[in-house]
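Reviewing the structure listed below.
Every protein chain except one is present and positioned as in the full complex.
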Amino acid sequence: MMEITLQHYLILSTVLFVIGLIGVMRRKNLLLLFFATEILLNAVNIAFAAISSYYGDMTGQMFAFFIIAIAASEVAVGLGLLVLWYKRTGKIDLDTMTSMKG
Amino acid sequence: MELYLYTALFAPIVGSLFAALFGMSKKNIIAGLVPSALLFVSWLASLKLLIYILGGGEEVHVELMTWMATGDLYVPYGFIVDQVSVTMMMVVTTVSTVVHVYSIGYMDHDKGFNRFFAWLSAFVFSMMVLVMSDNFLGLFIGWEGVGVCSWGLIGFWYHKETATWAANEAFIMNRIADLAMLIGIFLVYWNTGSIQYHEAFAAMPALDTSVLTAMGIFLFIGAMGKSAQFPLHTWLADAMEGPTPVSALIHAATMVTAGVYLVVRANPLYDLIPDVGLFIASLGAFVAMFAATMALVNRDMKRIIAYSTLSQLGYMFVAAGLGAYWVALFHLMAHAFFKALLFLGAGNVMHAMHDELDPFKMGDLKTSMKWTWIFMTLASVALAGIYPLAGFFSKDLILEVSFVEHHYILYTVLLLTAGLTAFYSFRLVALIFHGDDRHTENGVHPHEAYNFMLYAMLPLAILAVVAGMIFKTPYYEMVTQVLPAVEYHIHNHTTFWIMTIGTQLFVIASIVYAYKKYAKAVKVDKKVESGLLYQLLYNQYFIPQFYEEYFTKTYRELSEMMWKLDMKVVDATVDGVANVFHGTGKATHEMQNGNLSTMLRWMVIGTVVLLALAAAFTFGQSEGVVKMLSGLGAI
Amino acid sequence: MLDHILSILIFFPALAAILGFIVHKDSMRAYGIIVATVEFVLSLWLWYSFDASISGMQFMEQANLIPAFGISYLLGVDGISLFIIIMASFFTMLGIATLTETRRIKDLIITLLFLQMTMIGVFAALDAILFYVFWELSLVPMLLIIGIWGGPLRIYASVKFFLYTFAGSLVMLVGMLFMAYFYYQATGQWSFSLLEWYRLILPENIQYWLFVAFFFGFAIKVPMFPFHTWLPYAHGQAPTIGSVILAAVLLKMGTYAFIRFSLPLFPDASVFFMYPVAILAIIMIIYTAMVAYAQKDIKQVVAYSSVSHMGVIVLGTFALNVEGITGSVFLMIAHGIVSGALFLLVGVIYDRRHTKLMSEFGGLAHVMPKYALIFGIMMMASVGLPLTINFVGEFLSLLGFYKQSHMMTLLAGTAIIVGAIYMLAAYKKAFFGDVTKEENKNLKDVNKTELLGLIPLTIIAIWLGIYPKPVLEPINNSVEAVVQLMHDKAISPEAKSTIPSIVKFETQEAH
Partner (left out) sequence: MEAIAFYTFAILTTVMFLITVLTNHALYALSALAAGMIFISAFFFMLGADFLGAIQIIVYTGAVMALYAFGMMFFDTTRTVVESRTSPQIIFGLSGVAALTIVAIFVAPIISGNITALYPAIDGVGNSQMVGMVLFTKYLIPFEVAAIMLLVAMIAGIVLAGKKMDQSLTLMKDEVECETKEKENV
């Protein structure tokens, strides 16, 4: 079997990212939509870590690190909002959120 | 002499402004008297200048101030009194003084009395500027000035639709010619570097003939408009809507002769281009005949005289075109006197007949209006060219000129026209003053005009009689100092006498025929009147209708169309562009349906597009793209 | 104080406008008149201190705004801009003095004073960015004037006016940025100063592109055919004061900018585009004159006549010789005076009858003789009668262009015919004939306030027609400098020969 190169990691990252995209587009349930965004972030993290590793540069890892931090805060705030919304409307379905209609 | 020059020039405008002060108030006799007095002063000053010039004085040349100066162009307000302009000045001031005095009586009951004198004196001023200017642009000032005054005076009775229409027609037709005149001036400027007469004329012999021809033609087109030559002639007959003194002054004696004056003034130019001169002469002869035929059958007293004027202008152009400038100017002068007299007489008749213009509704006025009858008959005799009145000396001279210059066709045409002239003139006199009384049945009781009006006409009557006899020699001596001195003599004495007597007999025969036909009871010959020729002449060759149908109407319709085009195409295009944006907004408005899911999908599409762009740039980083991007400042 | 007179001229009205917010609305008119009069006196002082024999810029002021990009606050006037500045302050004064509007008069006067600032700013600015800023700022007060005090279609008209001219000026801005970029490439430093730009000789193909970019901005403002359709709407809906200032001053920005930017910056392109522009100008002259003839609304007649006259101005500008350009600058002044007066006159009758349709009038000469007289004089001035102000400009413009093309001048010269047609027809419809409408029988003639505005204009129209020298001379000197600059800068031999050199003896020596 051949050696694992950077391209492998990048392609894996792409595949995961696309899976995330599918989720983002497909999901109507807000909570599950959050899951999809987590996938997106993780996919990017892999790419960062891989590049960091293959070029011997710490910057990539740093970014991955910050992304994880951001993901954590996003979940905190996002879930908070979700709870609030659920309490107001009793639904967390995206299709019911149309107050931003132009 | 400068003082006299300025007096002659500016006295009329002072009079005009004085009368204008009263312009909106009630009739004030002083508004008529002061301009008349000032015109008399102007006449005296002109006389003084004439005597000075006659006495062999140098021409008076002054520059008042700069008008325009830019680049190489330098236009001053320069005035010149030489032999030619002093002749014109005398003609203008004489006739206009007479007409002013006459108008005090004529406009007596008009509520626009004061306004009338303001316009009339302003006209005289413009005319003086026209004849005294020492450059083409100064001439153009006067040229346009008389145009405006003519507009104001033709449309003087502005409540009448026909009057205002005629005023606009006159102005616009003159404008068409003025454009050509302007182009002529441009040509003169760019080719000779100056628009001063003497500099420009001095530079002309060195120029190419084609340029000179263009210059000559354009300037002549300008002259055609003002002198109402075919095909720009229709306005003159319509201009008779104005008060009769106006017709006498503007549309007979002075303004319409400005075209002749221009050709005379530009004689160094036209001498260089004899072909154009021949064209001018031919057109003149054509107009002489053409206008005379229209006068034959017309039923409007003033129009008949107007056509007669047109015809005589044709004579003048024949002379001017053939290089006999002094003859043209001489006929201009003589014609001014007797034609003004004729018009003023017609004015008397109109007053007496309560503005009736149809001579077929008059008749037998000689009993009640003896002096008018005498004056008009005198003027008509002079017009017909019977010895020893003014017309004989000037008009016969033109016939001789054409004969001597071997233009026999022109000669024949002019000779025939002379007969026609005699016929229609006396047809008019006979219809008005002789025959049976046809006006009492209409409840009109004619009376003679005020005495002072008749006295005012007297100088013109005297001049119409003696101008030819007395003035010819001194005039010739004087004018030929600046104009080409060509004596026109038929060398063969027998021929000369045959021609002269023959012409006289022909003319007298025409007069007798006119009297015979119209001096008794008038029989209307239905058969003749329904004939094609009569209809053609009566309707002025259908030219006014033709203009109305094909020019006026077309222009109006075209304008309407243009407006529609402006709204429906040009503006609609602009609005269309706006609508594209608006429509795009409306169409993409759907995107913003507020559904987060849809938005997410759009977001993904956006991401994909951006990615595609990135990919495209990644793979397309060839030299060209890089260059383009760097040019745009993107990299 | 004289050193900063231009800054004072620009910012005094703006400052006064800000102070105007605290003035009580009853005394606002008096306040406005005083401010505008002071401004006008200042502009006259500018003229008085102006040295007519100098062809270059005078009263220059400079302060760096953004040194990194060479954007500076650079002001100056020469003979070309001087009189337009005076005219701008004159018309603002006249406009405020003869104001008949009663709604929200305080806001109106403040808007007008701001407008004055922008107008003078445009004509005094010598820095491209500064020029652009004032150019765009001038849209805002006008937008408000049309949009608030206008007729029934005012919103449409004002938005059209704004967006259309704005779109054009954006293209111009791009052109300016490119110009600065080329300057940067050539010299290694940024500058938006017009005087610096003048020294730059661009390659021909770049000139073409930049000329076109600038052309869009200017042509829409002029407005040239086929970009003119915003103007009839704007005039039709604007209140009298708006129309007066729009016609008298704002339109002049476009033609002024042609002379300030397009000609000296791109001499070769100017020669290259001379005929296309001239053709547009001729279409503009004849076509809009015909459209004017078809109008039923007297204000639209005057509006379209404006476009037609602007055509002559453009034509004179692109004559590219001293006679033509001097004539076109003079005609800008003349057209300002005459069309301003005509719009004031239309306003007079509109105030009385609240209609502008000519069919509603007829026979006005009977009831309003003074009005008819002044209108008549102005009409004659508009059709270019000699000894009135328009003739000098029109004559010189056409004379200048005759040097370039005979046929086109002949076509353009029809302006004097078609101009007479629509004007006389309109005059006849409105003033001649009998008074047929009952409402017109008791119309009051012009009152003192209106005369206050109209008589000075009439006097100027005749005075400058008879004796144009005081205005013509400074213009001539500055124009000679511009033409000489163009001649020197021109690259192609064709352009060199088309643009005449003023310095005659030098060329003779060269031969």
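The chains carry the letters A, B and C, assigned in the order they are written, with residues numbered from 1 in each.
What we mean here is this: a contact is a pair of C-beta atoms (placed from the backbone, for glycine too) under 8 Å apart; a residue touches a chain by one contact, two chains touch by 3 or more.
Because the structure is a prediction, the values reported are computed rather than measured.
Note that the undisplayed chain, when the full complex is considered, contacts A, B. Counting the whole complex, the residues of subunit B in touch with the unshown chain are 597, 601, 604-605, 607-608, 611-612, 614-615, 618-619, 621.
Summarising the interface, subunit A meets the missing chain with residues 1-4, 6-12, 14-23, 25-29, 31-32, 34-36, 38-39, 42, 45-46, 49-53, 55-59, 61-62, 64-66, 68-77, 79-84, 86-90, 92-93, 95.
By our rule, only the chains that are shown with their structure count from here on.
Viewed as a contact network, the protein chains form an open path, each link joining two chains that touch.
Taking each chain's centre as the average of its CA atoms, subunit B and subunit C sit 35 Å apart. Residues of subunit C that touch subunit B in their complex: 160, 163-164, 181, 225-230, 287, 290-291, 293-295, 321-323, 326-327, 363, 365-366, 369-370, 373, 380, 383, 385-387, 391-392, 395-396, 398-400, 402-403, 406, 409-410, 413-414, 416-417, 420-421, 424-425, 428, 431-434, 466-469, 472-473, 475-476, 479-480.
Within the complex formed with subunit A, the subunit B residues making contact are 589, 592-597, 600-601, 604. Within the complex formed with subunit C, the subunit B residues making contact are 23-24, 65-73, 137, 140-141, 144-145, 148, 151, 155, 158-159, 161, 164-165, 167-168, 171-172, 175-176, 178-179, 182-183, 186-187, 189-190, 555-556, 558-560, 562-563, 566, 570-571, 573-574, 578, 633.
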